[in-house]
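Take this structure, written in structure tokens, and hold onto it; I'll ask about it next.
Missing here: one protein chain of the complex. Every other protein chain is in place.
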Amino acid sequence: MAKKRYVMLVDMKRCVGCHTCAIACKQGNNLPKEIWWNRVLTHGGPTMDTPHGAFPNLELNYLTLNCQHCEDPACVKACPAEATYKREDGLVMQDYESCLGCRMCIMACPYNNVRTYNEERPEYYLDFPVGDSAVDEQQKGTVSKCTFCHSRVDSGLLPNCVEVCPVKARYFGNIEDNESEVSQLLETREHTQLLVDKGTKPSVYYLI
Amino acid sequence: MKRNEGFQEAAPTTNGNTVQHTDEKIFSCMCVGNCQSRCRLFVHVRDGKAVKTSMAPFSDPRYNRVCLRGLSHVQRVYDPNRLKYPMKRVGERGEGKFERISWEEAINTIVTKFKGYQEEFGKQSVAFSTVSGNMALLNGMYSSYRLANLMKATQTDYSLDMADTFGLGRVIGSGGVFNQSNDPADLANAKTIIVWAANITDSHPHAWRSVVEAQEAGAKIVVIDPRFTTAASKADQWISIRPGADPALAMSMANVIISEKIYDESYLLAHTVAPFLVREDTKRFLRQSDLTGEKPIKKSADPYIVWDSEAGEGNTLDLVKQPALEGSFTISGFKVSTAFSLLKEQMSLYPPETAAKLCDINPQEIRDLARLYATNKPSSIYPGFIQYNNGLQTGHAWGILASLTGNIAKTGASVGHCGLSMYNLNVLPFLFPQGKTSPVIPWIYLKEVLKTGEFHGKPHPIKAMYFHGSNVVCNATNQKEIINTILPAIDFIVVVDMVETDTTKYADIVLPASHWFERLEFVQGPDQPYTTLSEKALEPAYESKSDMDIYRLIAKGMGLGEFFEPTDEDFIKMVLDTDAARAAGLTWERLKKEKAIQTLPSCWVNWKGNKFPSPSGRMEFYLENPQPRIDCGIEIDQSREHLPIFEPPLEAWPDNPLSKKYPLIYHTVRHRWRLHSQWYGTPWLRELDPEPAVRINPQDAEKRGIKEGDTVEVFNDRGHVVIKAILNEAQRPGIVTVPKGWQKEQFIAGSYQELTNDHVNTSDYNQSFYDVLCEVRKV
Partner (left out) sequence: MLRKEWSLIVNSLMLQLAAGMFTFLAVYRLILTGTAGSEEAITLTAPGFTLTGPVILTGMIASLFHLGSPARAYRSVFNIGTSWLSREIFFTGVFFALWLFTYFMEMRGNEIPFLMWLTAVIGLLGVLSMAYIYYSTGKPGWFSSNTFTGFFGTTLIFGCVSSTLILYNSSVTEKNINTLLLIPMLLALLILIIRFATQFKLFSSLTTTSGKKEFSIDNLVSAPSLTEKSAALYKSLTVWGLGFSTLGVCLSLVILFNVTTGAGNLMLAVSAVVVAIGELLGRSGFYSLGLHEEA
């Protein structure tokens, strides 16, 4: 079988910070209260939607941040329990059943807040699970993070956050396939990755 | 190259979503709030509960879209604030004390009251009032038309979004309806796009996608907005205009286009009233009957006279090959000038230097913008809704710009708002089974009618009001006046809503409406080319009922039951019964099977062939007989409306002496976290946007000793709101902005809507939501 490595692309030129991807993730993965696997950061002033600079010389961008599914994941290295591990196709998985809740992964990950620890029993607004039914139930005393919607991907569906973007700023696909859209875009568009110097080799690329 | 190749963009059929377990049912529904998008959603149901909404596909994937609100519906269906059963008021109005009653008691009370008032005070004494909570056919804003007209009851007009819309609509001839522009998807074909007064990335993100596509293909994007919006941050150019100065900017652009002769002369001659001759005495167009003295059988059969330069005489339009664009002439003793000459003269009042002062920008910006719009074609103006008392002029001036350049009715060239719906349907028998019998009073004029007890000079008592799909206490101007003057004048108030709102608190009877997914519904357009069926995915929660079922009960009590015997399905079949629908392949059978049928071409172009619905069939940038939007029996000063004249905003203008006391302009814009007041209590959205806050420029904040996160009071003579402050450089100094739609109890004190102005503009009868001054102080 041909080699596969999944990557996600986010077009920062297009992204308008609408948070649709964040909500799609929240709903699709039945995330507990206050947990967001995909957050939309304002690259500007200190609060959401505020620009950088002084009127009228201003700058405003948005950056969505989820687990970068690193090729060389610091979290996997640090995890003592193999509860977080990398799949053949590059997805960095999180197994609630094996997780000790030691938070080594959180300490090791260079990216802010892409992993969250369920210190207490996860709380929800409704008394029944929402979202995709294949989603694992989160547990007290374990860590959770973006899974690249692995069960959707495995059945040929796009990750929730990619499917919904109103301005089509998100892409997902196999970087090993030169013909794939993600490969083509990386070929033609200027892009960057986050904190390259940390050596984690992220699988999320930002088109700039 | 296909997008995200190898993956399905959305589940292909209603049951093809393979991640889902087999016990999950998927229904095709529509999101029908007034964001103008009408996205198609899949509603995923497990064990009778909605567990997910997802983006559902259209046959043309360009229309596949959804937003954060559409993906939060699960929390609206099970909203903690949902109304569960009919209730009657037991405390004072506004106190929020209610008692559960049965549907029977509720309907009996309503019917007895309505009958009693209609017998004693006349049919008009019951009024139906709606705004935009639901825009679908059966249960939406048009849903009460049938019952109201059968009852000959009063209806209120919503009095909003109708300043620029009507201003431009008078030029096009479409009047006070929203259908003006091409399909927003067609923006992708433009070379120049002016996003004018629109917070587009929040209010119409799907239209923004097309703007970005155009930009990526090389188009120039200009954003005209006092604030540094997200769109401004992405645009090629941002013009931070002084609030309310837009008519001056637009007219100055026209000035440049005319003086630099970069207009499209042949377009002006062929498709606008430019060559028509305006009589100096009557200000009307010179017609054949003026010359012959014979009254025509029909006004439309009375040809316009134009000037034949070659022959040196006036003649009927059809006979003149090359009519004069400019000039003043005397024909059979009538002194006339071409409409273009009058326009030129009027626009000469607004050279860039003059307008730039009004707009507080650089004159060169105006020249550049005018040249870009006129020469880098096709150009489109993508407008927001102008919320000032002079918005009518802005819309009129946009009509002039399109007329001068021919940037209308072409691929990539468009102006105005989008709202193409009911284009091949037979809606009249559904809406008005016995004709239009209801008097229509603009909401903004209602106070006057209640005060004088008269409309059109005749007694017009109103004793009962029935609100549905409207949260008027939260969303209409001058909240305190509504609470203290308007509502107390009404003896009996019924409010139908899905959730508790600012308005339900003032009801005598509250009725619980079912959620959009809990009923069958029919939707067409208005900014996508599909006709759709929205399935009933869920049973109505608690004791809620669909609006239509509520009308059925009331109608029966009112003795009008026979008109409501048709089922929802029958009503849909009724409106589908047209040749045009059949020709478009739109039948009940197909709709039932496919749920969404494309009934317009993708990227449709409006007014194809330059056929405009105006009396002349042309772009009437000169209005020979301007009329108010709604006839309330009040004359307007026509001399100020043939062509636009810059009138400053009513309140929000530096010359206004009131600005000494209230130096800040008060804006209440839309944010993505709500659709007006809807989704106000949706927990996921409240996690992201937990509380209302006023955005203020750090300079303005510093002057008032306000720091980030301080609690402040925003106030004027009409009212106040106490709220958290966020310092934001995106705010043009001198403007504060409070995102709209929060309910009263979500503020520390007051409401954002206490400050707004309920001034009556007797031309457009529109509420000028941003034409407001205020001051801010730390508390």
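Note that the chains are named A and B in the order they appear, and that numbering of residues resets to 1 at the start of each chain.
Keep this in mind: a residue touches a chain if its C-beta (ideal position, glycine included) is under 8 Å from a C-beta of that chain, and two chains touch if they have at least 3 such contacts.
Since this is a predicted model, take the numbers as computed values, not measurements.
Contacts of the undrawn chain with the visible chains, over the full complex, involve A. Screening A:A81, A:L126 or A:L185 against the full complex identifies A:A81 as the residue touching the chain left out. Residue A:N118 is the one among A:N118, A:S180 or A:S203 that touches the chain missing from this view. Although one chain is not displayed, chain A still touches it through residues 41, 43, 52, 63, 65, 76-83, 98-104, 107-113, 117-119, 139-143, 192, 194-195, 198.
We adopt the following convention: only the chains that are shown with their structure count from here on.
Those residues of chain B that touch chain A in the complex are listed here as 1-11, 17-21, 24, 46-47, 49, 51-55, 65-68, 71-72, 74-75, 78, 201-202, 205-206, 208-209, 212, 228, 230-231, 233-234, 238, 240, 672, 683-685, 687-688, 697, 699, 708, 726-733.
Here chain A touches chain B in the complex through residues 13-14, 16-20, 22-24, 26-28, 33-34, 36, 45-47, 49-56, 58-62, 125-126, 128-134, 151-153, 155-158, 160, 162-164, 166-168, 171-174, 179-181, 184, going by the rule given at the top.
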